[in-house]
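One chain of protein is taken out of this complex; the other chains stay put.
In order of appearance the chains are A and B, and numbering begins at 1 in each one.
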Amino acid sequence: MSALRSGGGFSRQRRIEAAAIHVAGLSLLAVAGACAAGLAVELIYRDDQWEPLLLSTGAIGALGAVMWRTTRLRTTGAGTRDALQAVGVSWLAISVAGAVPFVVAGVLRWDLALFESVSGFTGTGSTVLSPIEGNTHGLLFYRQMTQWVGGMGVVVLAVAVLPFLGVGGLELFRAESPGPTSDQLVPRISDTARRLWGIYCALTAVATLVLLAAGMTLYDAVSHAATGLGTGGFSPYNDSISHFDSATVEAGVIFAMFLGSVKFPLYYMAFKGRDLRVFWRASEFRFFVAILLASTAFITLLNRSMGVPTALRGAAFNVVSLISSCGFGTDDFTLWVPAAQIVLLFLMVTGAMAGSTSGALKLFRVQVAGKHAWREIKRVRRPNGVYPIHLGRDPIPEDTVRSVLGYVMFYFVVAVGSIVVLSLLGADLPTSSGSVVTAMGGVGPGLGVAGPASNFLVFDGWQRFVLIFLMLLGRLEIYPLILFVLPVSAAVRRSSKRSRRRRGSTDGGDRLVRVGAD
Amino acid sequence: MSTSARSKGVGVFDGRRDFGSFISRGRFESPVGFVIGLAILACGTLALGAALIGVVTDGRQVGRFLELALLWGIVGGLLSSQCRVPLRLRSSTAFVGVLAVWLTFVTVSVLTYETLGTFEHLDDSFFESMSGFTTTAATVVPDPEALSRATLLWRAGTQWLGGLTALLFVVAILPSIGVGGLDVTVAGQRYSGTSLRSRRTVSLLEHLLGLYVSLTGAGIVLFLIGGMGPFDALTYAATTISSGGFANHAGSFGHFESTTIEWAGFGGMVLGGANMALLWAAVRGGVRPLWRSFELRAYLTVIVVGGVVIALTTAPDGGLTHESVRRAFFHVASAASTTGHFVGGWGGWDMGPQVLLLAIMGVGAMSGSTGGGFRLVRALALVGYLRRELVLQLHPRAVTPVRVGRRTVSDELVSRMIGYQAQYLVVAALGAIAVAALGGELVTSISAAISSVANVGPGLADLAPGQGGVLVLARPARAALVPLMLLGRLEIAPVLVGVAVGASSLSRAVRSTVVK
Partner (left out) sequence: MYVIVVGAGEVGTYVADRLSREGHDVAVIERDRAALRDVQERLDVLTLLGSGTNPEVLREAGVDRAEMIVAVTSQDEVNLVCCLVGKQAGISRTVCRLEDPDLRSRKSSALHEAMGVDLIIDPDYETAQEILELLEYPGASEVAEMAGGEVVVIGAKLGADAPIVGRSLIDIAAEYEPEWDFLFGVITRGDETIIPRGAVVLQADDLVRVLCKRRARRQLMKILGLARRAPRRIMLLGGGRTAELVASTLDQRGSEVVIVERNPDRATELAGRLGGTLVLKGEITDADLLEESEVGTFDAVLALTGEDDANILACLYAKLAGAKETIAVVHRLSLLPLLSEAGIDVALSPRTASANGVLRFVRGDVSAVATFLQGEVEVIELEVKEGSPADGGIVAELRLPKDVLVGAFVRDGKAQIARGRSELRERDHVVLFSMPGSVSDVRRVFG
């Protein structure tokens, strides 16, 4: 309601109250950080292309700092709409800012650079940089870092850093963090965000060590650990992981991707309780492992004509790579039998566990939707039966089920609509469906002509813009972007107002009172 | 909702008295046996019709059909007269009955095709039978013109019968036992005076039957005026109104090369995909119910918008021509009503319009029609649901009902509907994987699966009509489509529940005989 300021009269505020700009400014600082990391690598490798990176770091950092320092959060904490706005503005800002180094370095035109940047921050990994290897270490490392930063989320980072975000922080956290449930680990949301980032850094370090042990150089290990944990899938090599042509490296990368697709709060609980059984106790984890094994086995079976060991190696790597929405490539799976490709397509839709860095629907939602479908069949048999949905021990509250189903349906409708649009823009069905699914899920490679051996230069300008939109949509889990970008927001407000008026404004009024009481 | 129906147990033949002594004469109390008997009897009648038509046309295979008619007549008559229907039915029995009817249809049809020697392989007769009775249009007959007239009539008849049965069972009965949230529609008929919901009486079924027959009659007249021969008019009307899609010619409607016939076919398909109860209400009460039906407006919007978009995207270089526009609209109507008739096919189009067509197929026809697919009313409810989700994002405590048009949909129905959507997706996905695993290509497998679940028939790319259709697929892949058609027609849950209930009661029966 009101803030206390000391030592003064009722003067004008020094900082402008604009939560969105404030958070976006911090996010830009994160981008500048990624840039600076690239700059450092550039200097270490003496690739002589440090000016663009320095320029970008400076420019983005300065802009971010200005935006951050001249604004402030609303003192009462952000409401839902503020949070959505902040997340939307932040992501637009980092998308644009992230493109700057590519443009300044002169390797990509602005629209391609924007695609690359969005693909980076959303952890997608579809690339329009071709060839990749011609570029300097610094720029490529920056490209890797965009995925690492975007993997856990810049806004989550902001929540972790901002000292007294309080209530609004939770809204922000929810709006950006992947998954339907944001498990709060500790009472304070900023502490939770800090712990998540801590786990993330620790896991990245572990993955780096594993990759080093598997025979990578330090640079490669850090690069791939970052994009593996962030389940992004960028690689500094044209051939991605097949560059190394080593089963050991592949196993190491599989490990990294697996780490990134497990629900992060589970690590915290396991660490805190010194008990590894928490993983197995999570129904979603068991489901995840079951799907991994089943799909790998099935695809190996389908591809048995290549010889079982080869088929198994390819299947294992690509199943993990696609379900984790990472998108590293070894084999060109567009050459596999169609059935295997369809299975992969569905893995790209399901994604891995909620609360991990992976994208797409998340298995938690898939489980809930599947169980709901099944219980509706049971209800047909016994219309008066009461069938709560259980995951593990606890029944899931019906309003969670409702919102999960809503999201699944939204995802499905958006995907189908986009496939139609992309097809009408000239792509064939495998390409359009593959690229829509891969963009929404943040995976990377698609099917058809946009497979792992190809890149997204096969799309023309408009198609690429659709895909950019889809990547952001999928990463932010649809609602923030839709409510922020589209005028739907206004329509929704109007229609809800209308329905509220019809019902005599009880609930709406209550909400207002609540907000005011904060 | 339908609590009254539930608490009483669902009477497939609640109007027991109307059947009078016919039912009560039976010695065994077996409603399932009774409906199976009726189904066989219906097939016998169809075979008799085929024989009669055979006599007046080419005269081929008339004898066979007469024998079959006699056989089915005796078996069906005996069975139905020896079984009686108890006053009250449990809903589980209704599921078994519905499933049994379709399986009986298919079995009888397979036997018929086998007797006639129409197909080389058993699985082909099976495929054709299932495709017929589920009003899908996928056919394994490479050249229908080579078949005898009697066989063609039988083939068209299976679709007509399948459409009718679907109308009666799926429309009138399944919703009341809560399948897939279709009560939405049926509840929408309150103004009609003959609500399908309030009392499912035999008289209502008779009305629907009457409407169906008269629509078919109207179709025949239209086609005759358009210039078809009487036999073609009869069969095409039967497969159009039932939204089936079997054709007497490899080129379907394209065979006639007549603008009038194509527009007549367009009209017929649009009618076939419309809600019969709504049409009935319109027949009795004028056009107001039509205007007020949100679903009908949506249905027409889909056809018009889809037609325009496809016409624009498939326009030849010289700009729009009457032909391209006509074809666009014809195919959109064919997809929207899940019929499957075609004029020249869409194999030559760009991928975009084809994918749009596939999406329209997936959504499907109106509820309460003979068509299939996810059905428009559910799609509309889904849109309402998503709208509500958006509102809830901004106002987590908003209480906004899901609406279809002006009507609110209860949360229970919405939940069922979403459940059905998920089931639909899972079935289509598993189907696509199965077809692909058995040798289909990427596009063909996906489109074949969707098209089969939606009871349309033709798919995209190689599966587009005029390109060879399902014959392109290997035989095992085709076989994978068969269960999809049945699941799609019966809206998934009844099949599973029917199988489960049937299996458990069978095993109980077996166990009790063993004990004896």
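Here is the rule we go by: contacts are C-beta pairs under 8 Å (C-beta built on N, C-alpha and C of every residue); 3 or more make two chains touch, one makes a residue touch a chain.
Source: prediction; values computed, not measured.
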Displayed partners of the chain not shown (whole complex):
A
Check the options B:G63, B:G286 or B:P396 and report the residue that touches the missing chain.
B:P396
Which of A:R81, A:R188 or A:H243 contacts the chain that the document leaves out:
A:R188
Absent chain, residues of subunit A that touch it:
1-10, 164-167, 169-170, 184, 186-191, 397, 513-514, 516-518
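Heads up, the rule we're going with is that only the chains that are shown with their structure count from here on.
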Subunit A to subunit B, mean C-alpha position gap in Å, rounds to 42
Which part of subunit B faces subunit A closely enough to touch in the complex?
6, 91-92, 95, 177-180, 309, 313, 350-356, 359, 362, 382, 385-400, 415-416, 418-423, 425-426, 429, 432-433, 436-438, 440-443, 445-447, 460-461, 492-494, 496-497, 500-501
The answer for subunit A against subunit B in the complex is residues 80-81, 84, 302, 337-339, 341-343, 346, 369-370, 372-373, 375-377, 379-381, 383-384, 402-403, 405-410, 412-413, 416, 419-420, 423-430, 432-433, 447, 479, 482-483, 488-489, 492-493, 495-496, 499-500, 503, 507-508, 510-511
